[in-house]
Each structure stands twice: as C-alpha cells, then as structure tokens.
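Note that one protein chain of the assembly has been removed; the remaining protein chains are unaltered in position.
By letter and in written order, the chains are A and B; residue numbering begins at 1 in each of them.
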Amino acid sequence: MARSVTTQRKVFNTLLAWLIGLLIFFPILWTILTSFKTEAQAINDPPLFLFFDWTLENYAVVQDRSNYTRYLWNSVIIAIGSTILGVLIAIPAAWSMAFIPSRRTKDILLWMLSTKMLPAVGVLYPIYLLFIQLKLLDSRLGLTIILMLINLPIIVWMLYTYFREIPGEILEAARMDGAGLKDEILHVLTPMAIPGIASTVLLNVILAWNEAFWTLNLTAAKAAPLTAFIASYSSPEGLFYAKLSAASTMAIAPILILGWFSQKQLVRGLTFGAVK
Amino acid sequence: MATHHSRSAARMMMAPAVIVLLGWMLIPLTMTLYFSFKKYLPLRGGDLGWTGFDNYTRFISSSAFLPSVQATLIIVGGVLVITVVLGVLLALLLDQPMWGQGIVRVLVIAPFFVMPTVSGLVWKNMFMDPVNGLLAHLWKFFGATPVEWLSHASLQSIIMITSWQWLPFATLILLTAIQSLDREQLEAAEMDGAPPLKRFTYIILPHLSRAIAVVILIQTIFLLSIFAEIFVTTAGSFGTRTLTYLIYQRVLESQNVGLGSAGGVYAIILANIVAIFLMRIVGKSLDT
Partner (left out) sequence: MLPTKTLRTALAASLLAAGTASADILTIATVNNGDMIRMQGLTQHFTAKTGHSVEWVTLEENVLRQRVTTDITTKGGTFDILTIGMYETPIWGANGWLVSLNDMPASYDTDDILPAMRGGLSHDGTLYAAPFYGESSMIMYRTDLMESAGMEMPEAPTWQEVEAAAAAMTDKDNEIYGVCLRGKAGWGENMAFITTVANSFGARWFDENWTPQVDSAEWKEAVSFYYNLLTNYGPPGASTNGFNENLSLFQQGKCGMWIDATVAASFVTNPNDSTVADKVGFALAPDTGLGKRSNWLWAWALGIPAGTQKEEAAKQFIEWATSKDYLALVAEKEGWANVPPGSRTSLYENPEYSQIPFAKMTLDSINAADPNDPTVGDVPYVGIQYVAIPEWQGIGTAAGQEFSAMLAGQQTVEEALANVQQLTAEEMEAAGY
C-alpha cells in the first residue's frame, strides 16, 4: 500500500486533511466547550474559546433535574435489543439470499428497502392505537420491536452484501466434508462473517440510538430514551446554550465514544456491496 | 445449481424477515388507507363517516401541496449533490499518505454519531442565530452583516445541516471503495503520463460508480423522511415544509387524521416513484 510521495506533498496532505477534519468536527467541539461555560459566558461577545472559567455546573444542573442514567439505560437497551433482534431475524434471510439466490431475490431485497419509505408521521395514529391495544405504550419492548422493524431492511441488505463476498467454494468444500446446514452456518460461515456482522451491529446501534420520532412519541416516563431527555432542554425560558450543550454532550457522548473505538470495524463492513 | 431441498430451506430462512416486514408494511398501510377514506377528526368526535376521495382531492388541491413536494426534492437533491461531491473529494484526500490519518478519519465521521435533534438544535442556536450565533460573530469580524440563516436562507440552511450529518457516511463508503482500487492500474496510467484529472475521470470515477450508487440509494431512503432537523429549526416555515412535514401538520396540528392519511398515501407514492427512478439508474450498477 505504501506509496512513495515527496515529503512536501505529504505535509500538504496532512495540513489540508487536518484542517478539513477539524472544520467538520468543530460543531461538536464547540458544543462540548460550551457545556463547560456559564450561561453568560456561552453568549459572550466575542465568543470565548478556551480561556474561560471552566465549570461543571451545567452537568450538575442537568443531572439534578433529570435522571440521566435512566434515559441512558433505556437508550442502551432499546438500541442494542432492537439490533440483536434484527440481526437474528436477518441472518438466515440474508444467508439464503446470498447462497441460494432465486429470480426473485433482488425484488425481495428492494421491496424490503421500500418499506423504509413509509413516512412515520402518516402512520402515527394507527401505530399508537395498535400500541394501546397491545399494551406496548411506554414500554421498552414496544420500542425495541418498532426500531427493529425500521432497521431490519438495512440489516438484511448489509448482511446480504457481506455474505455474498464469501467465496462459494468454501461452502462447497465444507459440504463435501459432510457438513450439514447447521454446521455450515455455525462453523464455516459465521466465523467468516463476523466482521460483517460486527459492522452491521454497530451501524444499527447508531441508527437506533439516534431515532427521534418513534422514541419520542411512543414513550412517557418508563421507556423514554435520550431523545426524550434532549426534548426537555431544547428551548426553555431564559438563557440555555450552556445547559443545552451539557445535555447534548451527555446524549451523544456514549455513542460517539463507541463509534470512535469501533470505527475500524464499522468501516470494514460498511460497503453495502459497493466494493468488488 | 440449488437443489429442491435447499430451496425450501431458503424459503424457511427468509420467512421470519419477510413476514415481520410484510406485517410492518401491511398493517399500517391498511390502516392508513382506511383512515384516508374517512372523515376522521379526533377533536371533533373521531370517526365522522366515509368521505370517498375527498381527502385525496383536498390534500392535493391545497396551496401547500406542490411547494412541499418541491421542497422535499430540493432538500434530497441538494444533500445528495453536496455529500457525493464533497464525499468523493474528501475520500480522495483521506486516501493520500499523511500523518495522523486515523485521527482525521475519526474527526470526519463524528457528525454521523450525533442525533438529528441535537445537531438541529446546536446548529440553530449556537451557529445560525443571527445575534449570538458563532457564524454571526464570524461575519461581524469581517465587517459583514450577519446572515439570518434560518429565515433568509432556510432551505440552504437545512441542506447544510443535513449534509453535515450525512457527509461522513458518504465519505466512508467512498473511501473504502477507493482503497479497493487496483493500484497498479493507476500507477501504470501515471507512468504513461496521464494527467491527474484524466486519471480521475477514466479510472477512479468509473470504479466509484457502484459506491456512489449505494450512497445515493441509502441516503435517499433516509432523506425523504427527514423530520427532526426541520422540526427543531424552522418548524416548516420559510419554504422548508416538506411533504413529511405537511403530513405532520395535517395530522398533529390540524388534527385531521383522514387528510393526513391521504397525504401519507401520496408520500408513499412519491417515495416509490423516486425509488423506481433510482433503481433504474442505480440498479444497473448494483448488478453483478
């Protein structure tokens, strides 16, 4: 991979890339910085970058007002639960599409994707009424199911494209050795598919974590995740930039950290079959 | 190639996914269709009987309908153009040798992890506010009059915020694709004296077509139903009322479930037109 370039060129690349990277990251950095200011410093003219009295006051206020850990816990359970459920349902489907394709495979795949185009707002009333009947309102189970359904097409597609890259000869070799379908999936396919599954899981945890329509509209107190937590800080009376920043930082920090640590895995499988 | 046995096994394995998605599609769709033929006003006693196609004609003849379709298409198109063009450029840059590549990549993908609600709020208040926003300070620093982003450049602002969120996704997919490019072919072209622009148009771009198709497909699916970004910034004012937002207003603000459901049916039709259109262009490059 290593290509020889002049040092001059490398310096230029580095500077440009860092500049753009910092520019793109800046809104997040600014939010984090603002969360450590007082409300008055947050709207200071000219803006204060690093030289202000750093304070944890906003975090204390936010924690005092809302039970952050409960929202966090709900977010974690719903995001991970819906992803695991989705992956469990998607693996067999993607496997059969990839290895036993039929004429209709592609149509089925595209149909699955098209279910994602249903505008959520249009079906709020039907779903709400259904949830009342099933007693799923304000329950983590209900949200887990909804988010699983929303993300299932993406999960199936990602896994399908990943499975397809696994060479068929390996499977045939395994079959020759007398491996049954179960062995085939468990001992041959799964180990090879783990990177793809990992990146599918990561992407869908992110998508589920950030979903803000259903999580807000189908919950109250018990199952409310971090999206609802943010809704109580969005525009209160009076100065609120610093508190909003603190709440925002708390809401995005877990997923940001997860994303950063696992970005290598995420990137590896995030091809949707775009790489031949 | 596949035996009869493995075919039925395949069907069995597909069944759970197909059944739950079929349910997820059919149950709300049937209910939406049902409501769309009803005069259903929750605040006036709920179900007030059948009205035929009244809701459909009313929704489409409303003065808000065409502008909302237009706004939807502008936002989707604008974000697609920006993220694909900048995504390709950024991916090309990140593919170059440099110091601290890993950290730069982390910086670039970070916006993808931010909830849409949060990014809407942060951009609206801390950047685009014409008095206290950072952009206003920047403009004043250079002696210019601050731009009133969300009212005077509303669509552009929404496109900007949304592009910021989706650029990382496009960049990542495109970067992976570039990295899979056959280096020898590129080097050979370089030896032959092909200028960089030629190398880009004749070697890199064709190689990326598949990845670009994927980016367009996935982003369109998500962008057609964008909601939170508009809800927290302009709430549909200043020409940013998309079809999704119009439906939201009909259902939850006007409390006219029948009318909103008819709008929902239109949105599904529009989404499918866009989808078929996309498949035509994109589908080809997805074939193997």
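As a convention for this text, contacts are C-beta pairs under 8 Å (C-beta built on N, C-alpha and C of every residue); 3 or more make two chains touch, one makes a residue touch a chain.
All values derive from a computational prediction rather than experimental measurement.
Screening B:9, B:74, B:252 or B:270 against the full complex identifies B:252 as the residue touching the chain left out.
Set against the missing chain, the residues A:16, A:108, A:171 or A:216 yield one that touches it, A:216.
In the full complex, the hidden chain is touched by chain A at residues 39, 43, 64-67, 124-125, 128-129, 131-132, 137-138, 216-217, 220-222, 224, 228, 231-240. Although one chain is not displayed, its contacts with chain B can still be listed: residues 39, 41-46, 48, 58, 62-64, 129-132, 145-146, 148, 150-152, 231, 234-239, 241, 249-250, 252-256, 259.
Criterion: only the chains that are shown with their structure count from here on.
The residues of chain B lying in touch with chain A in their complex are 2, 6-7, 9-14, 16-18, 20-21, 24-25, 27-29, 31-32, 35, 42, 90, 93-94, 96-101, 103-119, 121-123, 125-127, 132, 134, 137, 141, 164, 167-168, 172-173, 175-177, 180, 183, 210-211, 213-215, 217-218, 221-222, 224-225, 227-228, 232, 243-244, 247-248, 251-252, 257, 260-261, 263-265, 267-268, 271-272, 275, 279, 283, 286, 288.
Chain A makes touch with chain B in their complex at residues 1-3, 5, 9-10, 13-14, 16-18, 20-22, 24-25, 27-28, 30-31, 34, 43, 45-47, 89-90, 92-93, 95-97, 100, 102, 108, 110, 112-127, 129-130, 148-149, 152-154, 156, 164, 181, 206, 209-210, 212-213, 226-227, 230-231, 234, 240-241, 244-245, 248, 251-252, 255-256, 259-260, 263, 266-268, 270-276.
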